[in-house]
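A single protein chain has been removed from this complex, and every other one stays in its place.
Chain lettering (A, B and C) follows the sequence in which the chains are written, and residue indices restart at 1 in each chain.
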Amino acid sequence: MGGRVFERFTLEVFDKFKDECGVFGVYNHPEAANITYLGLYSLQHRGQESAGIVSSNRSLSSHKGMGLVADVFSEESLAKLPGEKAIGHVRYSTTGASHIKNAQPFLVEYSMGELAVAHNGNLVNAGRLKDELEAYGSIFQSNMDTEVIVHLIATSKESKLLDRLTGALKRVQGAYSLVLLSENKLIAARDPHGFRPLQLGRLKDSWVIASETCAFDLIEAEFVRDIEPGEVLVIDDKGLTSHKPFEEAPYTPCIFEFVYFARPDSTIFGTNVYEARIRFGRELAKEHPVDGDIVISVPDSGGPAAVGYAEASGIPFQMGMVRNHYVGRTFIEPKDSIRHFGVKVKLNPIRDLVKGKRVIVVDDSIVRGTTSRKIIKMLRNAGAKEVHMRISSPPTVSPCYYGIDTPDAEELIGAKMSVSEINEFITSDTLGYLSFEGMYRAVSGAGSSFCDACFTGRYPVSVSERRAPQLALFG
Amino acid sequence: MGGRVFERFTLEVFDKFKDECGVFGVYNHPEAANITYLGLYSLQHRGQESAGIVSSNRSLSSHKGMGLVADVFSEESLAKLPGEKAIGHVRYSTTGASHIKNAQPFLVEYSMGELAVAHNGNLVNAGRLKDELEAYGSIFQSNMDTEVIVHLIATSKESKLLDRLTGALKRVQGAYSLVLLSENKLIAARDPHGFRPLQLGRLKDSWVIASETCAFDLIEAEFVRDIEPGEVLVIDDKGLTSHKPFEEAPYTPCIFEFVYFARPDSTIFGTNVYEARIRFGRELAKEHPVDGDIVISVPDSGGPAAVGYAEASGIPFQMGMVRNHYVGRTFIEPKDSIRHFGVKVKLNPIRDLVKGKRVIVVDDSIVRGTTSRKIIKMLRNAGAKEVHMRISSPPTVSPCYYGIDTPDAEELIGAKMSVSEINEFITSDTLGYLSFEGMYRAVSGAGSSFCDACFTGRYPVSVSERRAPQLALFG
Amino acid sequence: MGGRVFERFTLEVFDKFKDECGVFGVYNHPEAANITYLGLYSLQHRGQESAGIVSSNRSLSSHKGMGLVADVFSEESLAKLPGEKAIGHVRYSTTGASHIKNAQPFLVEYSMGELAVAHNGNLVNAGRLKDELEAYGSIFQSNMDTEVIVHLIATSKESKLLDRLTGALKRVQGAYSLVLLSENKLIAARDPHGFRPLQLGRLKDSWVIASETCAFDLIEAEFVRDIEPGEVLVIDDKGLTSHKPFEEAPYTPCIFEFVYFARPDSTIFGTNVYEARIRFGRELAKEHPVDGDIVISVPDSGGPAAVGYAEASGIPFQMGMVRNHYVGRTFIEPKDSIRHFGVKVKLNPIRDLVKGKRVIVVDDSIVRGTTSRKIIKMLRNAGAKEVHMRISSPPTVSPCYYGIDTPDAEELIGAKMSVSEINEFITSDTLGYLSFEGMYRAVSGAGSSFCDACFTGRYPVSVSERRAPQLALFG
Partner (left out) sequence: MGGRVFERFTLEVFDKFKDECGVFGVYNHPEAANITYLGLYSLQHRGQESAGIVSSNRSLSSHKGMGLVADVFSEESLAKLPGEKAIGHVRYSTTGASHIKNAQPFLVEYSMGELAVAHNGNLVNAGRLKDELEAYGSIFQSNMDTEVIVHLIATSKESKLLDRLTGALKRVQGAYSLVLLSENKLIAARDPHGFRPLQLGRLKDSWVIASETCAFDLIEAEFVRDIEPGEVLVIDDKGLTSHKPFEEAPYTPCIFEFVYFARPDSTIFGTNVYEARIRFGRELAKEHPVDGDIVISVPDSGGPAAVGYAEASGIPFQMGMVRNHYVGRTFIEPKDSIRHFGVKVKLNPIRDLVKGKRVIVVDDSIVRGTTSRKIIKMLRNAGAKEVHMRISSPPTVSPCYYGIDTPDAEELIGAKMSVSEINEFITSDTLGYLSFEGMYRAVSGAGSSFCDACFTGRYPVSVSERRAPQLALFG
């Protein structure tokens, strides 16, 4: 999940897939903006670039900013968000398109009044729709594919918001978990494949919507159920009404949420994330056993899998690396003689622990391989006799087009090298990836399916467009 | 070690003993200020209130500020600290005396030129010395006892800095691990009881001094040895000269550094902190076994002891609570209906994991008991069938006068209640504290001794002064 | 022109008509953004709320922020505005709609690519057009009437930008002095009545456009000519092309620019502002002579008229009040006992000068009368024997709908009281307003005409719409 990290380190040093977005909504709570603030705070791991809340008190009020939830909002700004309905959004961190104009919720005025939208996911046909909308006179002010949805709603001929929305969603392809707020309605919508999580909870007389259940825990809301794939759920003064306006599609939730993104205390797609990771570790131990003295993890994401590995292998788990969480917004990497701090600024092995040991290191995935190589070097410098790398997912070989910011295939080490070549590159004594089947065994009840495109290149929704505009547009 | 936490939560919610200070020094490095920046960054867990560096390039340059190391310093401010010698300081966080004038290093001009001092510890006779110095005409600009040391140096009749310093240190009583910087000397000094750690390292042609070895790891320096109790080590162009000017005293390093303060990857007083904590956990399991399903820890400080407990008891260790590290500088606790978030803002149990389980929770200490009570309530709300609290140190019964900011005895639950009363107060099913003997077994080689005043009330250096000024003065 | 003033003082204390906007553009200069920065800096008196620049280097780059030009832009932000073409905007200060989303230039993507617009003026039919555009599916993200123009361009069926723009401008009514920037064109347009100034200059091989000539002076550009009323001037790699696509209308430039808004070193509508003000003062002296000892002005706007009054009356001019220019962003008005600082925080009379004197005070206008009353009280407290108020324009009786933020008629003292009632209200010994004819004599060559609606209620473009939306929309 990570501490407060200067983005350069997230990107270059830690070399993880970047987080995606988190959405939240609440209906009928006297402190709707405050509840949304807390909800976003719990979803902070899904996006650290920007945060925003729109509340409705007849008219809509908005506050957005770059940075962490706790920094973007103050007592003053929350006080300026009146009303008993609100939605919020946290956005992932990236370098290029990092701009306040891309912060969400996206708030507009159109013929039916005001409308705010918060989106987690990515539309694969946004570029084509944008061209079309512009041809009919729409103007675009952001780089977000979310704006496409709003234009489709605005240009609809339908007279009801629900019909406009379902009409719009019938035209878009890809992944979306949406919350929308009008003067008097809160709407949640999830694409027919159900790529990203979206969940319904209850807090006394209020309804809440969140990307993950961990947001319910903080506000002491009760988890009710998943928003279903293809469901449009309207909450207004008549209560909840559920709609299923789309053609049915295979349910393919994102398996990578279990591997890395979601918080371990969340339960998504019916499965607790922590337990899935423990099982990844157990399967990994069965598939790739090795003689070792201790099992350690790369904090924080590799932790549960390492515990599962230790448990299944009988080799003791140890907290073998310390993570420095005190990284400020702008850690300076000193120049000249003291170069290449990289991973060392954030992680330090416990020398007395690893010295002379055969160390099994569990991590959730390898992106470019450079971080793994540095970690292994660090462990050897600390005296480890052997370093065995174990990865709690299969090699990642293909980019995601459904809402996760991944490097191009040519940067993914799993797409370019065999496992033995990777082992050589990262300088581990042995390297073992969890098999595709092992991963599925860990998360599956009978007959369940997932989107596993990042591991297989098999995309549930075809990606025919030119790639650049898509990348520029997801959010 | 903790993430980036709004101080209210450190103090009230988490209710831990507050961190003390960290010091660092480097001699003969072309990037002395940059190295010191990195050293302080590694020592950040010892103080988050303020940070400062003084470098020497014939004359001394200073930069200090309130906040974290990475926020106080920028490329520009580091560039204004030229020279091949530098010292630095991080200071703990507290509410009252939180003021830039108390940030260190303390830099003055006096008859022999410029002098900068950074101090970890607390002098028990600072108030009396201050009265005396003022009577002879000294003026005080800070609330720090460190200023007393500087005045004693300045008013000395000796002609050499070393003699002035040893004369000054002969007059002060209490705990000090000091680094001093003059135009051409770096001096390290540790009080005769050796309360706080202070260590010597080597980085190619440079000497480095740090509170803990974890600072050496980041800069890739080699640990050489502890600065000995009662040692004054002078580093100048003639090399290292060690002095032992004080009467010998019993060596009583602070045992609480092992329990809570020091980073687990540090080795202090000859023992690795992580391994000490593992052994605390093992002893605890032997002394207080209980039938349980899982062993979890209160992150992050209880982690290694929980691993040790699990190992010795054979009950599986699990990462049962998730800590939110994304707390910004100013988390707002919403008012009115949503009250008392307290611990919940930072910790969340994994419901699916603890549900129906008999949970053994390991923490390092209990201060007021309110945090423990909240954690236990949270676990029961998440479905835990039983909650057994295990503490990896004996009850804390007395305040520290040697550099750790502790509440008064009347606020320490260990001073007011028996273990069974505490068990009732925090609502655990059972509660077990590590015994005094068990703690000693875990950290001792043959015949070693420690300052254990916080557990026993037996103070190695008597505290005769009125209390208030002492508290106001430690740093 | 004013110093750096906390907005509360501009609005409540000084009680002046609020400034409008300023626009700037440059074509074919290697440092287009830097030149625009300087141009905006010279136009700062036309708007202090927000500032923005968009440059074109094939694609358009934007930087906008709340505050003064010199605070919004840094070397870094200017460096991120590459290209040889740029436009910029400064916006007036107001409380309600003060929001970054209303900062200009307004930058969008539409079917023909990117387009940025900066606008000075106000459209009187924006509300109606907005309703219509929304009915056809347009969405609005700001409160600015400028967005209406952009939507009209985007929804046009024409294939050339110029045709789309002229089509759009044929539909809007009211005041506009516009600069537009596309990937390869800089366009300037002024409404057929020519309400607001807009001027063309030349800087070596570059063309520049600015609201006032004072912007040319700073960058050492040469004034070429006014953009004519109803002119659309296109600058691209083929050079300048002038278009006059609109029906001719009476030329009615804003006479209030001479009275208060424009900088005295600017020449607008063919007349130097300073000289116009000197002549206002001379006419005023002829119309409202009085026995007095000294003529003083309310700094800074009343200065030139006071000099003219003194010259024509033979009574010596003195700098009788000192203005404190050191007002920071957030001057705090202390509470309780020290109340109602108001005008005193900014102005102080020279006691020794006014003591025992018959003082003639020249100001440019009276809005609510409260400021004048305070100034007169201050002068009497300082010992003035008599205070004669002279106003260098007629009473303001009607709000402006063409780009100046004025209070409603019911707040305008000139609309509610006769001159003798105003004299009584502000407690002057005598009060004289410049006559309508006197004002015209001062600024007119033969046969010239102006928009004088604020003095007469005669609006050159009829204002049929409901008022609220208009006010919400002008910029």
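The criterion applied here is as follows: a residue touches a chain if its C-beta (ideal position, glycine included) is under 8 Å from a C-beta of that chain, and two chains touch if they have at least 3 such contacts.
The structure presented is a predicted model; accordingly, all values stated were derived computationally and were not measured.
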item	value
Visible contact partners (per top-of-document touch definition) of the missing chain	B, C
Which residue of C:Glu183, C:Asp236, C:Asp293 or C:Glu311 touches the chain not shown here	C:Glu311
Among C:Cys21, C:Leu38 or C:Val298, the residue in touch with the chain that has been omitted	C:Leu38
Touch with the omitted chain, as defined above, among C:Pro349, C:Gly369 or C:Gly414	C:Pro349
Hidden partner interface residues of chain C, rising order	1-4, 6, 30-31, 34-35, 37-38, 41-42, 44-45, 48, 67-71, 73-75, 78, 214, 217-219, 263-265, 267, 272, 274-275, 278, 303-304, 307, 311, 316-319, 321-322, 324-332, 334-338, 341, 344-345, 348-353
Positions on chain B contacted by the hidden chain, ascending	100, 107-111, 131, 134-141, 150-151, 154-156
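Simple rule for what comes next: only the chains that are shown with their structure count from here on.
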item	value
Chain A-chain C separation of Cα centroids, rounded to whole Å	48
Centre distance in Å when chain B and chain C are each reduced to the mean of their C-alpha atoms	60
Approximate Å spacing (C-alpha centroids) for the pair chain A, chain B	36
For chain C, residues contacting two or more additional chains	none
